[in-house]
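Reviewing the structure listed below.
All protein chains of the complex are present and in place, except for one that has been dropped.
Let's look at chain A:
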Amino acid sequence: MGEGWCRGRSLALFALVILLPIWIARGFRSDELLQDDEEFGLEGGRPAADPELPTNPFRPPIRRKPDLDLPSGSADSKSVQFSLEHNLGASEFSPAGTFTARLKSWSHGGQTLTKLRFSRNALTEEEKGAFERLLKEDGHYTIRVPSNVLNPSGEDYVVSSVRARCIPRESLDEHFVIHTDGVNIIAVNYGSAGACQYPRLLRYPAKWSFTSYTVLKNSEQAPRTPTFAEELLAGEDGLGEGVKPPEKSFWAKYWMPSLPAGSNYFYYYCCEKKIDRWLHHMPECCPKEALALFLLC
């Protein structure tokens, strides 16, 4: 059964591998909608499963937002900008890029960020040197964004770090997941686009430019507590399942005590009959057998 099962598995896996890019491609297009979808979801009660969760860690299913993708219409009154700052091992943070997002106002007064764009500043020679030093040291590359987007002058920053050696691949691949609550940024999950092998090996990128992936995340709604009508429960099984502890089946519960008892039973029924017969001039039952059974018991 094992092999058939395995074959079925591999087949399913094969299908999955074939279908995954297609699915991802679909996800690719629908991603932006998903953002909105999620927001509507707040009212519509979408299922709890996170549609943004990538199914394959090596292929970022999230839409790439290259630098050129920056909308020219950033003069939009509803758009907000906030800067990304980074720290390459020095004591000070320096600007490294700009996030642009649209501020969506809701009728009930709340505001949320949508349509996040990101543009990275090119690395200067000095920064490149600092980054190389970080790579050599296996140091931390730290970034920060203001926690309040509308009022970035505040002192509160959301900081995130990654070991510098996790970033280089072809280019410098980075991945942002920005957790927001209205116009506040709660946290930034910053890291490599895929896995970060351990032990981390020293490796330089072919291209000293960043390839950035950004995702904006709002909180999910918890699934509602299932509610059943009380009488339904009472009608079906009375005080039954709702109240009783998980009961195992009889055999699951009593297999151990029943083992010797069973052999005893066996002894009782066959051996006793045998002995009876034997006492009635049937010498084929051997007392040694009985002895063995006794010892078994």
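Throughout what follows, contacts are C-beta pairs under 8 Å (C-beta built on N, C-alpha and C of every residue); 3 or more make two chains touch, one makes a residue touch a chain; residues count from 1.
What we mean here is this: contacts and distances are computed from a predicted model.
Novice: Unshown chain, UniProt name, "Ubiquitin-like protein 5", "ER membrane protein complex subunit 1", "Peptidase S26 domain-containing protein" or "Sorting nexin-1"?
Specialist: In UniProt, the chain excluded from the picture bears the name "ER membrane protein complex subunit 1".
Novice: To test your reading of the contact rule: which positions on chain A touch the chain that is missing from view?
Specialist: Contacting residues on chain A, toward the hidden partner: 2, 5-6, 9-10, 13, 48, 50, 53-57, 138, 140, 142, 147-148, 156-163, 166, 175, 177, 179, 181-182, 184-187, 189, 191-200, 217, 219-228, 233, 241-246, 256-257, 260-261, 264-265, 267-268, 271-272, 275-276, 278-281, 283, 287, 290-291, 294, 297.
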